[in-house]
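Only one protein chain is missing from this complex, and each of the others stays in its spot.
Our next item is subunit A:
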Amino acid sequence: MEEKEKKKHRAKHSGPKAEKKRKRYLNDLGIGDEENARKRNPKAFTVQSAVRMARTFHRTQDLKTKKHHIPVVDRTPLEPPPVVVVVVGPPKVGKSTVIKCLIKNFTRQKLVEIRGPVTIVSGKKRRLTIIECGCDINTMIDLAKVADLVLMLIDASFGFEMETFEFLNICQVHGFPKIMGVLTHLDAFKNNKQLRKTKKKLKHRFWTEVYPGAKLFYLSGMVHGEYQKQEIHNLGRFISVMKFRPLTWQTSHPYVLADRMEELTNPEDVRINPKCDRKISLYGYLRGAHLKNKSQIHMPGVGDFTVSDVSFLPDPCALPEQQKKRSLNEKEKLVYAPLSGVGGIVYDKDAVYIDLGGSHAHEKEEEEVRPNHELVQSLISTHSAIDVKMASSKVSLFMDSRPLGSEDVGQEFVMPKEERQIDLKTGRVRRKALFEEEKENDDAVSDEEDDQEAAAMSEDGSDGDDEDDAEEDSDRELLEEEMALGRGKRLKTEVTKEEVVSELPAFADSDDDLEMSSEGEEGKTAPEENEMEEEDEQRTYKNESSDSEFEAASKRVAESKYEINSEDTEMRSQISDHSRKRKAVFTTDSGNCTAEEASESEVENSSLDEGDDEGSHDELEVEESNGKGFLHTQAKKADSIRQTKLKATEAKEDDVENLLREEEEYEEKIDFSADTIGALKWKEDLTQKAAQAFLRQQCSTPNLRKLVYGTAVEDEDHESEDAADELGGLFRVSRPDKASKQKANALDCSKFLIEKPQDWDLEEVMSSIRDCFVTGKWEDDKDAAKLLEEDEELYGDFEDLETGVVHKGKPAAEGDESGSEEEEEDGKMSKPDPEEEEKKKERMDKKRKLKEMFDAEYDEGDATYFDDLKEEMHKQAQLNRAEFEDQDDETRVQYEGFRPGMYVRIEIENVPCEFVLNFDPHYPIILGGLGNSEGNVGYVQLRLKKHRWYKKILKTRDPLILSLGWRRFQTIPMFYIEDHNGRHRLLKYTPQHMHCGATFWGPITPQGTGLLAVQSVSGTTPDFRIAATGVVLDLDKSITIVKKLKLTGFPFKIFKNTCFIKGMFNSQLEVAKFEGAAIRTVSGIRGQIKKALRTPVGAFRATFEDKLLMSDIVFVRTWYPVSIPTFYNPVTSLLKPAGEKDSWSGMKTTGQLRHERGIKLKQNKDSLYKPIVREKRHFNKLHIPKALQKALPFKNKPKNLEKKGKTPKDQWRPAVIREPHEKKISALLSALSTVNNYKIKKAKVKHREHLKEYLKVKQKEDEQKFKRQKEAKKKIFRILGQREKKRQKSSLKGSSKGEKSM
């Protein structure tokens, strides 16, 4: 043992220590580090070659700039939404286990069943929304679009599977989110070497797909059905420090990954028609960009909708308030997953649900997983029952959640009242205050208000009573015991809730509030009136809304009221009676009642409450008639009657006020202007103001916002009906009634005419704009003289060297005193202390400015274009953040829309009932906001490439499922290729390994958006499913794809190069259209169409560059525009019944149909391939005319003429054999003829000579004759000319004489 411990020292040869040592050694030698080398051997570092140096410099610069990204404005909100983590992988790879382990890691809580997204707080500044992605391609596509981080689970024991690659490809197309690989099932390897090899192999393959160096995690093995704690912890840490890059599509579109769905359809409608379109509300964190109310959204798998309402809710899974500590405490580790039935409090617009499956409620039971599970399960079941029951019954829903009401719970209750709420915190504060107030001084707060409240309650309560049913009762019995405790308290909280509602300004009036605060005088009397109106708002809302929970809630409250306040029960019953009647009226009215009507009725109610018993009885009748009548005139009459009565009976101040208000409303009906809730004074002013609208506009300060956008932000729906009303406001121009009717058709002119010009000759008026000119007075910080002065103050002391004068800087105080009059006045006004401060401030400002200037000058040197751009973007981002920071969310939401990071509730109408009926929380629901005109359809041009792993090529006119933008849809694309002259030529199939163009009819999506094509989304195939990828190039409303069309014809008459051709066209008109077109024969002779012939019809004359044969075929090549089928069919996979959601199939291809039905294609015989049989072509012998032959030189003369064929025997002629005598005769004859011939020849020659001589003589004679004639002619013409001259002269004379005589 001893010996073993005595190990021999081994010097380190590698590692940091060795390195250090070596360095020291080298330093000792004097040949240390690089710097020294540079000093030691400067020659080695000099410039050897200027060119190379330039090149290296160039290269380094290139590499540097390559790293730059185009700077974009950072639009991430201050409090970002949770990061979407998508866990993806093939089945049985351990996705849910990873999610569960992660959740447990972050929240110390075990979720048993996970459905839908789970939101957890993972750190001080980060939240995560974890969602699992199955291998249905629809889900994969949808989630790839919203993912910020993808955890890609890979079964190491198996290797990569198709799903992994498919998902990677989907991600690539839709913007590449961060991807982290996770290898599981590593415990399957027994051999360590094999394990290492596999890891390496998989890692490198993963790197080629993502990027070299992408993070790959190893989850080595399971312990008790979970991954190892440390590994998961590491994974969690990686996730929570990860940085994300902004993806173009995601940052430019708002989107919500819904984590809660609720149905709001009127149960009556569902009862009447179970298949009616539904109204639903979806909840989730808003991500991406700002969402505006009433904007268009797309729900992948369902369709396009218009948002009917958006409201933001308090964050259910809020980040901890900023505090300086390292880790979260247990209470801050929240988890929120309503679809899985987990999460603390569930906020609705008008109710709050509390789930007890929360993070800490059952900590004691944590060891026993089962009970916890059961409880959660029960909650889940109740929750799911909510959805179902909501449709059938109104009350039961609330019963379910009632047992949860305990003392603590009551405190948690915060009323998210109207659509636009204040945030959680303020809501709480307000509630408390009101509650106490009510408790303390029930009397102090006007009775009227209180009673109104009660009336409102009882009204709804009675309404609820009507609909009491057995089911509810039974439910109640079951839960009675549990709720007994919490009830009383709870009811009170409910009351306060109502109170909150009434106290919080409805949106419309919040404007007015604003106005009032700005115009101080009116603020005092406002609140009371305000409340009135809010009541109205609330009531109208109630009547309109079909929200069962709310009604149920209020009903209970009403009950409690009965119990608590036992005074005036009789009267109340009367009221409730009355209100019940009214309620009926209202329901028939179905939300048509305007605010005015409502307010009238409200006032009636209140007056009733306070009024004497006698009076109220009478009035009841009046009102009933009033309510039923509904006509404005009638209503008014009734009002006036009632008013007079009330006047008689009542003397209370409030009511007088009410009355006055009523009267005013009555008056104002003529000018429906700003029906605001100002005080009386203000109201009186109104008329004057309206009269002087124009003057006011120029001189006074009207609340411009109100002026422009009106008091209430009207519904878009109303806008269409009464566009005139939309013009409502104080402004004369937009006065709706008579004025606006004229206005609606007035002159459309953008000029801003001056109706009352000022008199610019007056000195006062002139001086009012004096400082607008450079000649006027400047502001202090810009005035050159002033600046100079300031400079002097700072660096005043200097000596003019030339003159020797020493300048002294003025003391600062002096300078200020010698300032302008205004300043002096200011100084007098303010006290000495502030003055000091001001000066100090000024000095500080000055210093800061100088420093800034210096900084700017100093930094300017090395600022590149890139830096400038970045700086600009940074400034813009800061401005974006700062601009609306100080405003409350209510107003902010109006200006910028709902900002990302908010937890929003989105109401959507006209959703197909299948969506609700077949709702499956396992499938993600995404609401993708659409930009402007992205909801329209048109022709979209793409650049497309068939995926290299897809087995087949794609055929034009085969339906294809595309994923583009948020959408998945089936359409019929046409493929084309662009020719060199810009022509888009149709292709029948996509090229194998090349890009091609494609055009389809579908939703308009911005250029540069990536897309993905699959042939079917149903089922699974072993093959790679992604058929093609591409990008949008262009959008248009017309298309230019053409296909080649060849028209053929045949010559029927051939001249030399001209031909008559028939069979190509059908009429003269057609020919006329093609005149001048180039035509060609198959053999390649080119020609041109000249003119149509009369007969046969459609024949024409054409010329060619050579003579045609009758057997030639002539053709003309034309381009025929192709029409694209306007087929756009969104994939509605979420509407399929549960379990079949991955089996959506749309239009089938003809090939599929044929295959299914066993229809064989009828082949065109001509297009069949068969052995080509070519007839031996017979050409005629070349015939050379004799004359031509003669002229040819010998070598070209046809020499070996073909031998004559044998003459048949019968045509043989017998040989002639002459007698000797006969021979003699013939010899003599030939001799004689020879002699004769010779004689003739001689005579001919002689004759020719004679002729020649004769011609010569003749020519001579002719010449002489011609000469003579010429001379004679000359003579004659000369004489003639002279005579002519004479005559002219004489005539001239005569005329002149004549003139004279004249």
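One rule holds for everything that comes next: contacts are C-beta pairs under 8 Å (C-beta built on N, C-alpha and C of every residue); 3 or more make two chains touch, one makes a residue touch a chain; residues count from 1.
Quick note on the criterion: contacts and distances are computed from a predicted model.
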item	value
Among "RNA 3'-terminal phosphate cyclase-like protein", "Origin recognition complex subunit 5", "Hemoglobin beta embryonic-3" or "Cytochrome c oxidase subunit", the UniProt name of the subunit that does not appear here	"RNA 3'-terminal phosphate cyclase-like protein"
Residue among A:Thr306, A:Asn918 or A:Thr1103 touching the omitted chain	A:Thr306
Among A:Pro71, A:Gly221, A:Gly938 or A:Pro991, residue touching the chain not depicted	A:Gly938
Given A:Met53, A:Ile769 or A:Leu1188, the one touching the chain that is not displayed	A:Ile769
Which residue of A:Leu1035, A:Ile1054 or A:Ile1113 touches the chain not shown here	A:Leu1035
Interface residues of subunit A (partner: the chain not displayed)	73, 75, 252, 289-290, 292-296, 303-304, 306, 697-699, 701, 704-705, 707-709, 716, 719-721, 723-724, 726-727, 731, 733-734, 741, 743-752, 754, 757-758, 760, 766-779, 872, 876, 879-880, 883-884, 894-897, 931-933, 935-938, 941, 967, 1002-1004, 1006-1008, 1033-1038, 1128, 1130
